[in-house]
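A protein chain is absent from this complex, but the other protein chains hold their places.
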Amino acid sequence: MKKVFTRPQVLKDMPFHYCPGCTHGVAHRLIAEVIEELDIRDTAIGIAPVGCSVFAMDYFEIDMFQAAHGRAPAVATGIKRVLPDRVVFTYQGDGDLAAIGTGEFVHAATRGEHVTVIFINNAIYGMTGGQMAPTTLMGQITKTTPFGRDRDVHGFPIRVCEMLAPLEGAAYLARVAVHTPKSIIQAKKFIKKAFEVQLKGLGFSLVEVLSTCPTNWGLSPLEAVKWLEDQMVPYYPLGEYKSPEGVF
Amino acid sequence: MKGNEAIGEGAVRAGCRYFFGYPITPQSELTHYLARRLPEVGGLYLQAESEVASINMVYGAAGAGARVMTSSSGPGISLMQEGLSVIAGAELPCVIVNMMRGGPGLGNIAPSQADYFQATKGGGHGDYHLIVLAPNSVQEIFDMTGKAFDLADCYRNPVMVMADGIMAQMMEPVELKDEDRFEIPPRPWAASGMLDHPGKNLINSCYVVPEEMEEVNIKLKEKYTKIIREEQECEGYLLEDAEIVLVAFGTASRICRAVVEKARLLGIPAGLIRPITLWPFPADFVAGNTGNAKCFLTVEMNMGQMVEDVKLAVNGKAPVFHYGRMGGMVPVAKDILQEVQKLYNGGVVK
Partner (left out) sequence: MARVIFREERCKGCRLCTAVCPRGIISMSGSINEMGYHPAAVVELEKCTGCTLCALVCPDMVIEVEREEKVV
């Protein structure tokens, strides 16, 4: 019999520290598979964030940087401007990218930096114990919104893909999810396209990945899958928000 | 050329090809100069959206293996502190220029030396040090910028060149060294993609296991011990029989040199110690010149910063006083001379 599904070599053969059912593991695997399929392992440089996925710096068996909180797109800019023929990507959570890192990702996008941002949106802060994120949904209960996110106190959740779409420097923007086989297959397609946009020199690419956080949502992994489908997808619709014309 | 321009030219001739920065007075002309000059040598000047972004672009470029720099003034340097701690922790080379201005807070655009503590006692968190160089002429600015890149590579550490608004604007003749006389050492540790080296390289300052973090700190400490031993630099003027020793760096040192000469004409045996490296502070030189000194007077454009390092180095052998102007005011030779006279006549400096 032939192996039709194996672990990618680009990921180190070690257990992930992520919680049971946390879909960071799926996102990591999809990126690793794309790196292998595009044969860019020797030219890829990844930047890990501060957050649950800080250990991405250990998991990916390619050259990696650890960046300060929110700064990965600026670090990516420095790397890519020095090494334009390398494939540079960041991996960031919703606090890293959409809170403290807002300046960095918006300006990387508008400058049209030839880098790829993978944005993991699980509507909560995982590593620090379940506080509100900029992407926390209205009414959602977190450690710092114990009575639910309130528009008068906390304002509204931010939609990153929609926000970046008008910027000319942003060449490819897509929102995907990794909670069902169908969404995972679609996610991989769009992540691959994002990297191809970089390889073709077309500009800034970003894929927002809706992801589960069972632990801090207070749900079992299977319940979390349902919550993502029922609550997150309606507010954060999946799809391609921008794609270079006539390319794919 | 102007001080600001000398930095730019010094950097280019040292092989620096990348500048990431943000405008702030009084160093903006450096950015204008490099915006024109770097493309001439196939380099890049990129204006970042903030100083926070700038220092992180520097981190990326340095980790990718480039000779890279940034520059700013007090408030912008404050914004860079996290980045500097990260760069030092990751052991990356880079050069940062601080053209000091009046403070604290937004302050003003007049010159000062009030960032001495920030630069030498570590403005960022954790145990690390910047090597800090303090030029006092445009020629020195040019030379030290080049030296800064060599030191940064030699020790894999960020190096700061620190001056003030006067020196940024000052125009003096400069002897330039040849454009292709630089040597960038190889960087086997750079994370430039596995194409360039065997195995995986990681640029990182995060070590979750305390035992590992301590190992990193021990390594850094050994490095800093070596730098303290080997890189102290200082200049003395008329010290052999000096009984009143002025200690000053940068612009203040130029004024003090004139004060020492005037004092000598009045029969006061004054001398000058001019630290050139602020970190490592030239404690050995200061300690070695306490022989005849009845007192030390640091002259600074701040409320009393380097005076503490002078006190430590003098170690109780003689009293150490401080004369300072603050908030962008520049000390006047006449006033400093008055203080010297007071001290010589047995008074106490206020």
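Odds and ends about this structure:
Note that the chains are named A and B in the order they appear, and that numbering of residues resets to 1 at the start of each chain.
Basically, a contact is a pair of C-beta atoms (placed from the backbone, for glycine too) under 8 Å apart; a residue touches a chain by one contact, two chains touch by 3 or more.
Bear in mind the structure is a predicted one, so any value in this text is a computation, not a measurement.
Every shown chain that the unseen chain touches in the whole complex is listed here: A. The chain not shown here is touched by just one of A:15, A:146 or A:234, and that residue is A:15. The hidden chain makes contact, of the residues A:112, A:148, A:169 or A:221, with A:221.
By the touch rule set out above, subunit A reaches the unshown chain at residues 1-7, 11, 15-16, 18-26, 29, 179-181, 184-185, 214, 220-222, 225.
Note that in this section only the chains that are shown with their structure count from here on.
Chain centres here are Cα means. That of subunit A falls 40 Å from that of subunit B. Subunit B meets subunit A in the complex at residues 18, 20, 44, 46, 48-50, 52-54, 56-66, 68, 82-83, 86, 90, 191-195, 200-206.
Within the complex formed with subunit B, the subunit A residues making contact are 41-45, 47, 54, 57-58, 61-68, 71, 74-83, 86, 103-104, 107.
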